[in-house]
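Let me begin by handing over the structure; questions about it come next.
All protein chains but one are shown in place.
Right, chain A next:
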Amino acid sequence: MQFSGGKMRKQRLAGDQRSACYPHSLQFYLQPPSENISLIEFENLAIDRVKLLKSVENLGVSHMKGTDEYQNKLEAELRRLKFSYRENLEDEYEPRRRDHISHFILRLAYCQSEDLRRWFIQQEMDLLRFRFSILPKDKIQDFLKDSHLQFEAISDEGKNLREQEIIASSPSLSGPHLDMETIYKIPFADALDLFRGRRVYLEDGFAYVPLKDIVAIILNEFRAKLSKALAVTLHSIPLLLSDENQRLQPLLNHTGHSYTGQDYSTQRNAGKISLDQIDLLSTKSFPPCMRQLHKALRENHHLRHGGRMQYGLFLKGIGLTLEQALQFWKQEFVRGKMDPDKFEKGYSYNIRHSFGKEGKRTDYTPFSCLKIILTNPPSQGDYHGCPFRHSDPELLKQKLQSYAISPGGINQILDLVKGTHYQVACQKYFEMLHNVDDCGFSLTHPNQFFFESQRILNGGKDIKKESIQPETQPKPSAQKTKDASSALASLNSSLEMDMEGLEDYFSG
C-alpha cells in the first residue's frame, strides 16, 4: 500500500471492474489494497475502523453475541460508519473499499504488541462472524470459494452411519435426526475451535461439521491468516516507515495506544522494593491472584510452572530486579529442600529468561487480567489463575473471609462473580481493602492493582506515577533509525522505555 503526501490520487474504476474487486460484503482480506490514498483519508479511515471495532467490543460485552439486539445494533453501527455489511445492496463499492483499506491500516497499528494483536484479532473475528451470519445461504458457497476455503459434504450414507455420534457431538444440532443438515468432512486440525471444546464429532482424523458450525472453521482460518499476517506486517514496518512515511509513525502509535492499557513491562521501578517488604505488600497491595500465589510459595516453598510465570512476571513488574528475583526464588526453593545447584541449573535459567537475559532475549510482559482469566486455567496442584474465575464460590468466600472482607462486601463480590464480572469483583475487593467508595479506575492488570494500591497507601505521593500513565504523546523520533530492531523500538514508545530500563539495570 502506498501513502501519498497530500493530494488525492485515488483511482476511479468503472462499474463492473469495481464489483469484481469486492464480490462480497465481507472479505478475508487476502490482498492488500494497491491504490494511493492521502494522509487525511488514511487517518479518517483508521479512526472510523477503531470506532467500529470498539463498538464491536462494547456490544459483545453488553449483549449476548448473536441475539437480535446485538445484530441490530451492530448493523446500525456499520451503517453509521459507512462500512459494508449486507449483500445485495446497491452500489456497495465504496463501503467495501473503506472496509478493505481501513482493515489494512489497522494491521499496521495493531501488530506491534501481543495485547494489541489479540484485541484486534478478537474484534475482527466478531465482525466477520456477524457479517457471515447475515450472508444469504445461497452466497455461502461462493464466498467460501472466493476465500479459498473448500469443504466436502458427506454422502447420505456416510451421514446415516454416524448420525447418533454427530448429533451427540454438536451442540448446534437439536432433534433426533440429521435429515436435511449438510455435514462437511474436514481435517480435524482445521476445526480447532470446535474440537478443542469437544463440539464436533471426530473420527479417524476428520471432523464432521454441520453447516451451522462451519462459521467456527471460517473464523479459525481467518484468525490463523490474520495472526500470521500481523507477524509479517510487524517485520515489514521499518521498511514501510522509511523516510517519506515518517509522518505515519506518531499516528500509528496513537491509534494503537488509544484502546489498550499499559503493559507494565517497564523496568522503571526496578530496585524500589526490598525483598523483606514483600510479605507485607502481599496482604496490603497485591491483588488476590498474587496474594494467593505468594502464600502458596511461602507455604510449599515451590510453585509449578504456571504459577512461577504469573507470579514471577508480576514481581518483575512491581520492581524486583533480576538479582532480587533470583535471590527471592532461590531462597524459597532451597527452603523446600531443593539443592541450590539444581536451582542454579534449572530455574535460574528460566528466571533470567523471563528477564530477557537468556535465550531469545525477549522481554516477557507481566500477564494482564484477561490473559490470566482466559488462558491456561489452573489444574491440580496449581495456584495460578484468577481466584474470582477459578475458585469455587464457597472457597472464594472462605478466602475473602480470611482476608477480613465484610460479609456485605463478600456478597457483592460473589454476585459479581456469578455474573462473570471477575475484574469488577476484583475492583470491589480493592475498594474494600482500601476502604474507598470508588476505586476510580477500571482494572485490567494485576500490576495496575498494585500501583493504584500503592498510590493510595502512600497518600498520593505517587513515586511510580510516570510509569502507570500510558504515554499519550508519541515521542518524536529522536534518532534516525538505522537497523530494523531500533526502528521497531521507536515505533512503540513503551517498548522503548522498556529497552532503556533493561539496559540501565543490567548492563552495569
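Quick note on the criterion: a contact is a pair of C-beta atoms (placed from the backbone, for glycine too) under 8 Å apart; a residue touches a chain by one contact, two chains touch by 3 or more; residues count from 1.
Keep in mind that, in the parts below, contacts and distances are computed from a predicted model.
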Which of "Trm112p-domain-containing protein", "DNA primase", "Geranylgeranyl transferase type-2 subunit beta" or "Ribosomal RNA-processing protein 44" matches, in UniProt, the chain that is not displayed: "DNA primase"
Sole residue of A:Leu30, A:Ala153 or A:Ala189 that reaches the chain not shown, by the stated touch rule: A:Ala189
Candidate in contact with the missing chain, chosen from A:Gly336, A:Pro377 or A:Gly409: A:Pro377
Residue of A:Glu203, A:Glu221 or A:Glu431 in touch with the missing chain, whole complex considered: A:Glu203
Among A:His177, A:His305, A:Arg335 or A:Lys418, the residue in touch with the chain that has been omitted: A:His305
Residue ranges of chain A at the interface with the undisplayed chain: 165, 167-169, 171, 188-189, 192, 195-198, 201-206, 305-306, 339, 341-342, 345-346, 360-361, 376-383, 385, 387, 390-392, 394-396
